[in-house]
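Heads up: the structure comes next, in structure tokens.
For this view, one protein chain was removed and the others were kept in their places.
== chain A ==
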Amino acid sequence: MSPDRDPARRGERGYDAHASGSEPAAGAPLAPATGARPDPGAAMPPHAGTGAHPGAPPAESHAAAPVRSGAPAGAPGPGTVPQEGRRAPADGGLGAVARVLGGRRRPRPAPGASTTAHELAVRHRLLLALSALLTLSLFVSYEGVHGDADPLRTSSAPAVLSIDTALYALGEAEQDAGAATPTSDFQKQISVAAQSLAAAAGDDVGGPSGRQALQTVAALITVYAVKVQQAQLQPAGSALRQAYLSYATSILTDQGSGILARLKVLQKQQRAAVHRQTSFGPLLWLGWAATLVIALALAGCLLETQLFLRRRFRRRYNRGLLAAGALLAAGLAVTLLFTVWTHQGMTDTRQLLDRRLTGPAITDAGRETAAHLAHTGFRASAAGGILIGGVLVMALAETGLRRHIDEYRFRPR
């Protein structure tokens, strides 16, 4: 037997401190000695009836129970009628929750019986339920912000910049197309546009429909380049040269079906995706508000349980619950900090991408975007830690309360 589990050796006292407001008197007569047998319906420590440690039951805090000299706390003698109205405060304000969490499975203790086992069970279930709820709520809320950081960093933001690059290169190419003689600049700009679109396709712009749209644009760019080359093969100023240039220009600039129009539609979709990914909408606000409320409730419950154990078992601290509280505080602080950092980086990225970028500004924007979104991948991967942390908090709460629950499981028959 672990000495820690022996109420007698732990020094738990048999008298309710509330009754007299003072420490119990040393050498108070024990139940067997006075012949006042504990009420069979009262919760008893597992060894109370075994004779191993006679007369050393753990403290019960029946604030309402009249304490008679020679009777152990929580073991009122025959004829003692506890008063409901005065017992309620001993629940630590958890009476209503107790009715919900503990009332259905286990009948209420008989009048005058010990409520410690019941109250322990209520707190036990409440702690586990709140921990599970918090873990889920925090995970979903955290994922709601960080889950979008990775697609933003690896897909949407680069895609917007790729399309910006393609639009700029095609504008430059159109200027070069009108030159009197073929220039290498035209070919270079076409290559830049084609490579940018290939990069955008690699970024999985807009899913399957976006990929199809990019393939269409890529094919149109090829046709555009061919028409410009056909024009450049004709004498300057000739009708054929003008005709082929007009066909090329229409392929590039036609409203709705031209290359530029299609790219602008894609860019608009990508910007909308960036806005969606970086917005902190009502659902996220709700999720984080709920998470904080549940976290406060869990912290309050941990504190109350700590105080409850201190009152009932005269233990200054329960190490399991303390550790759970510390883990909760640290975990919340880290996740909040990570979320603020990531969200700020995403907001900065959105503001950067909302501007119309051309030329060298696109390269600079690429660098700045990478800087804003640095480390977001690492922070996003911390979501798994929330689940592990949640399980740890539950395990710690379980460990902290289990020893006391086990002590009260045994009931004399």
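As a convention for this text, a residue touches a chain if its C-beta (ideal position, glycine included) is under 8 Å from a C-beta of that chain, and two chains touch if they have at least 3 such contacts; residues count from 1.
By definition in this document, contacts and distances are computed from a predicted model.
Enquirer: Can you work out the missing subunit's protein name as recorded in UniProt? Choose among "Lipid-transfer protein", "Cytochrome C biogenesis protein CcmF", "Phosphate transport system permease protein" or "Carbohydrate ABC transporter substrate-binding protein".
Expert: UniProt lists the chain left out of the view as "Carbohydrate ABC transporter substrate-binding protein".
Enquirer: With respect to the chain omitted from the figure, which of A:183, A:216 or A:381 is a touching residue?
Expert: In the full complex, the listed residue that touches the missing chain is A:216.
Enquirer: Going by the contact rule already stated, which one of A:264, A:319 or A:402 would touch the omitted chain in the full complex?
Expert: Here the residue in touch with the unshown chain is A:402.
Enquirer: Among A:175, A:191 or A:246, exactly one should touch the missing chain; which is it?
Expert: Residue touching the chain left out of view: A:246.
Enquirer: Can you name the residues of chain A that touch the chain not displayed here?
Expert: 46, 128, 131-132, 135-136, 139-140, 143, 208-209, 211-213, 215-216, 218-220, 222-223, 227, 230, 238-240, 242-243, 246-247, 250-251, 254-257, 387, 390-391, 394-395, 398-399, 402-403, 406, 409-410
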